[in-house]
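Below are the structure tokens for one structure; questions will follow.
Missing here: one protein chain of the complex. Every other protein chain is in place.
Now for subunit A:
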Amino acid sequence: MNKTSSVAGAPKQMTFRRSKTRLSDKIIPILLGMCALLSVVTTIGIVYTLLQESIIFFKEVPVWSFLTGTTWSPILPPKEFGVLPLLGGTLLITGIAILFAVPIGLACAIYLNEYAPARVRGVVKPVLEVLAGVPTIVYGYFALEAVTPFLQKIFPDMGIFNALSAGIVVGVMVLPMISSLSEDAMRAVPKTLRHGAYALGATRFEVALKIVLPAALSGVVSSFVLAFSRAIGETMIVTVAAGATPQLTLNPLESIQTMTSYIVQVSMGDVPRGTIEYGTIFAVGLTLFVITFLLNILAQWVARRFREEY
């Protein structure tokens, strides 16, 4: 049976050969691959350095006494290397920051998403993102020069260097991350779901809280975890405003020292290289690295676990 519809002769001949082999098709994947490799190599390099120096340190100080010791006095005798005061300081700052930033950030996101007119949102969102770009040293002096004097009016006994002021300002720093990422996650919830709820007689607040927030939960919770790991690693604000007193305390009005600000203190150059005192910064750095690494894994797990398909 003749299926061609042409009136006469053979059907039109076509070729799909390329006129020349493009060199770029071969080179570009290699270049891109090398860029990807660079970040992997850097990470491996960081881990290698941290481990190498830490191993030297842990030959002198047993890991167990490092992790469970409650006194941190690496420079002045009697020397003790218990990391808990630094860890406690870090967690105190992070806890204050999260307590401050999560409710406000979430309220911000809900406002921007469900209530704010397009005009207001168009102004507020870029401003929030600018807030995220302020250098942290600026935040540090903001804590020291503005927030601390203000807090001292409320708590007259509070010292100049204290955990509360630094913690709140770290909270201010991570606030845009929480509100912006949560807002993105809430914006991605389809409009049809909102309409379904409105049509049942739900108010805006009920829609935001019972439909949009649960549907956006994976994004919202990952923004919390990201903010948490950012707060743990924050350095300048705590170095400037929280003091340099490694002590195990839950009192936010006291001066403390975090792992990061300890590393800054030692890296200033007073401590000779190769000594055990110098090795402490790698041990502390490794501890910090492990914690943030675990948090990132947690963030990924959370994002998968709480994903509501829509």
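List of remarks:
Convention: contacts are C-beta pairs under 8 Å (C-beta built on N, C-alpha and C of every residue); 3 or more make two chains touch, one makes a residue touch a chain; residues count from 1.
Note that contacts and distances are computed from a predicted model.
Taking the options "Outer membrane lipoprotein-sorting protein", "Response regulator", "peptidoglycan glycosyltransferase" or "Phosphate ABC transporter, ATPase subunit" in turn, only "Phosphate ABC transporter, ATPase subunit" matches the UniProt protein name of the chain that is not displayed. Interface note for the absent chain: among A:164, A:215 or A:241, the touching residue is A:215.
Screening A:56, A:202, A:226 or A:295 for touch with the missing chain picks out A:202.
Looking at subunit A, the residues touching the absent chain are 118, 190, 192-193, 195-203, 206, 210-211, 214-215, 308-310.
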